[in-house]
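My questions all concern the structure below.
Note that this complex is displayed minus one protein chain, with the remaining chains in position.
So, subunit A:
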């Protein structure tokens, strides 16, 4: 286990080496949040609530969803694709660790870095500009923390899956782009799932995406009842387990088929 924790530390150090990139990121995220804030203000108009969410809840939802994204979002899919393309995966296979496990830990290191250097300062800035409703209920914070961790796991697993798929295509740029777009759309980042038409909501119950953004954000804005919170967490946990299967399956085939490119 020590090696995996060490990997988180290393990744943190690597991010620190390029920290200036992140200050510009805060600005971009703030602009995004601002744009959605004005969009939603216009949609709400004079109404006090839509689909059971008040305008302030909605603003908070948007802000939290984007800031949580900074934590769960990572580029390990792209890294895996690149390491395959450049043949660096050979080096990873001569190490006594699980390659995918290590990638996950690198993602976590990146996530923790962004949490401290991005989400927290970003949230302070956004909180100063827009009316947010940050709960003081410690239970909510606790559930939110668990839910965000699970959303990190689901998102990273999907990244692993997409990354491993590039073993079979060798150039997976299109695939990775499509995956990113689908996740932003279907995870509830852009639009809460409860705003989708009924049939789409039914369909999405069978997909893992709402476990990435919708559930933690709904928990944070206290739009979920206690029952719904537990259901949501269970939904996330089940998907974390289910996703292990295709990843392991594909990884096993990939390793057998592995062709190291470039010598």
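Definition applied: a contact is a pair of C-beta atoms (placed from the backbone, for glycine too) under 8 Å apart; a residue touches a chain by one contact, two chains touch by 3 or more; residues count from 1.
The working rule: contacts and distances are computed from a predicted model.
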Candidate names "ABC-type sorbitol//mannitol transporter SmoKGFEm, subunit F", "PadR family transcriptional regulator", "ABC-2 type transport system ATP-binding protein" or "histidine kinase"; UniProt protein name, chain not shown
"ABC-2 type transport system ATP-binding protein"
Among A:42, A:91 or A:138, the residue in touch with the chain that has been omitted:
A:91
For subunit A, which residues reach the chain that was dropped from this view?
2-3, 6-7, 10, 13-14, 17-18, 87-88, 90-91, 93-98, 255-256, 258-260, 263
